[in-house]
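Working notes, beginning with the structure itself.
With one protein chain withheld, the remaining protein chains of the complex are depicted in position.
Chains here go by letter, A, B and C, matching the order in which they are written, and residues are numbered from 1 within each.
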């Protein structure tokens, strides 16, 4: 029997972390052959060169696709997507996969969806059905309407995808693969010195008695607000004088507003308790989080992995909007006083229980099993 | 006060017919400025050179975009869309419209949707919420999820868009602009000799005592079936020996199957009662329909305009699938005996009343009024 | 020792015929690995689907690239080239060849040249240094200035490339690979009935007592003239009433002028002695030529292969312009009387000797040997 060829397109560092255990499960499944395509910012130095981690993790890459236009503005986002669509079409045409997997809701993921669905290749969408805001909201649900099989991360998401007119039999809650890694980390007693291992920039902070972690991305459609927003967080964190590990944002329209904000604040204010990192291997990042007092920012890690790990989170602004939350999350607006107050509260929280709302840590395996066994099709009609 | 700039992208001949009265209403509205972009097959000889009709109708074209890749297969459809996305992004960037209008569900319409929504330009989708099958089903609903304002053609469609999680205030039934022209034609007593005016190929048929009209397009995802399907219709019609005007299909993956089917049938069988046309001005086509005994094929004109005109229709196959029908339509499978029997029945039907399910003939004016007055935004969240 | 990877890009049916023996020699060379990329019109039905012949000939294709935009006008030619450049860049990036081979002077060949040279891959140009006119003249010499190694087809061409400032050691006259096939055909006594084998359209002509062959391509920069020019040839040939095999032109801006001219002439005038073919395997085409009285048109086959085969040729217009000729060629303008007169003269010519100006029939082998042994580099400076 021929193995099913499953083509997964990874376009960014965070998408890789999120899908990694599924990739491994597909790669090892006796009935599946993994075709891994690395594209977009996952190939670029400026965004952490995910491709290097991926190769180090032992994955064989079937195709690499440069597609990111310079400019980091809404216009180049759209053109990047068009370029990616043209290129990925070619890649699928040559690889002839039995199914293509598109991940979540980054703007360029719709290129994967169109390239597959227009070529009559069954399209699998991972992590549909959630709710945020902005352009990723539009992209996510458009991906759902282009996809033939939906592997979602929560019951809440499953209900929503079904409401969108998808056949309930084609909507399966596998949990989120990012929780798989969190499960492994939670069970381990790994520890390391992040400054020794990753360098980073900024003062040599004393983090032995506890630290906090910050990761805040720009919010796409509020391009000119990015700088103002990041400064609110910077000032709040700086004033608290708690040892802090701060992570640079990944690529998105507006990242310059955010990056410039961080850069200029660093140069002018020389914050004494903040050490900055450009990126970190996902497992190390989770280890770091596991031992932290709280996570601050707007990363989906706070909503997902931290729910499972039981880490308190201060979630800033509307980037995660209406995504399903466990009780580990405090939501605040992007205002300095509110952020500062919420951080103080968050680090005092005790006894946050681990939540399974985003899965039980077996998502990768479940995804691979479904991809091996489910009937694949590329034609559908809305259910109502 | 500045006029609102409304950019409409027309990518194919049939889309132009469908939107024409709205274009005129926008163009003449005191508070609106029309930015008309002609792209895709609307620029190409092989697909009827819609651009010539458009200019003859007096519209000023803001930009022309060549984007169709040769090949007419699923791969080139996807690449055409990617190319269109890159180009249209540029066009919108330079034209700076206040809103962009994308029409219906052709594969390349999603390029318009992405180019606008990613650049934070309010996106208006015309004719969402209907149900068909195949790739246009996916495209239509994906367009809905990318759009901010929905101007639909029937109450049925309005309900469906709202179910898809759109804000009811942003979903308005204007009726279909194609009905506007049908209204005008129904009220007139225009008549003409199609062979004299358009030439066409095939025998000089005697159509004074009644004739039928055929227009059958390929069905995208059944690429290899196209030829078989068109032959079923050709044989059925040929055997009936009724004077027939037959229209070539427009561009789509598979058009070669259909076109080759017609071409080879003509050369081998030399059908004595069928005269073929490549294209016809929309108003002339409606006049021709108005005086016909029945329309055969799978064109949406049978579902929409013929409902209003009260013309009986034999609708073949699943291209119009679950689109809302008035009682003028008989549905059949793409099998010769069924088609033949249905045609015989259809031409005997009497007293088909005009139906308003796709509008009352004022859609163009309504669309322009809404575009002039409604609040425009580019941010939304699903309603559930 | 690692084999050298030689990537050859074939973008059209005639380019394939021209390079075929070199492809075979590279494929069989112990020190070389052939990476064959098929792109552009070589993938398209409308232009003879060269890809099918290539696969039938036993070549393994490393990558297929759809890149031709519809429209067949100067604008789509330029966009096709841009698209091809983007795609081929990706292909080379993934194949990592040690050298890339670009062939002659079709408009899209510069995409190959740029994709290779910008990526610091040694670029080999086949058939540079010739002289024609129009856009291919510009393209050919631009290819020369981008290329690092020049394998030319005649001494005349070699001198010209050196005059263009290239290092004489990097300019080698291998002869033209198209002559290799001609040599084989000349030595054989193969024969076949072309109508039986290929069908074609038009009357069943009686060619047993001799026939002529016509192949006339459009001339790019004289777009609107194409129809007029082809009609001159059609009328001249039709009036002579000699059995004729006529070949449709390949893709180029203006092919519609030419194709439409042929199509409308056929329908209106129903020429009684002309049988039309869309394409033919190159070796069959040469066998057909070998037994013909003369070749008419503007194909480079008349200049090259027919020189070696000793077949008289009537060369029409300026497409072959100043290309080196043997004495088998009569040049005429695209006027009916001159064409008619020249054909009459040409079929009377006797004792045309075979000429080696385009090679001795060993070009394929020579090319492979040079590619295996020569030092490859990607940096150069003009010699003056």
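Everything below uses one rule, namely that a contact is a pair of C-beta atoms (placed from the backbone, for glycine too) under 8 Å apart; a residue touches a chain by one contact, two chains touch by 3 or more.
These figures come from a predicted structure and were not determined experimentally.
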item	value
Per the touch definition above, residue among C:146, C:171, C:242 or C:314 touching the missing chain	C:146
Touch with the omitted chain, as defined above, among A:13, A:79 or A:340	A:79
Omitted-chain contact residue, chosen from B:64, B:163, B:266 or B:335	B:64
Selected residue (touches chain absent from view) among C:110, C:215, C:352 or C:367	C:110
In chain B, positions touching the absent partner	63-66, 83, 86-87, 90, 93-94
Interface with the undisplayed chain - residues on chain C	74-75, 77-79, 81-87, 89-90, 93, 107, 110-111, 114-115, 117-120, 131-135, 137-138, 141-142, 144-146, 160, 163-165, 221, 321-322, 378-382, 384
Contact set of chain A toward the excluded chain (per top definition)	41, 43-46, 66-71, 75-76, 79, 83, 256
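Just so we're on the same page, only the chains that are shown with their structure count from here on.
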item	value
Between chain A and chain B, centroid-to-centroid distance (C-alpha), Å	40
CA centroid of chain B to CA centroid of chain C, Å	42
For chain A paired with chain C, centre-to-centre distance based on mean C-alpha positions, whole Å	52
Two or more partner chains touched - positions in chain A	83, 86-87, 90, 93
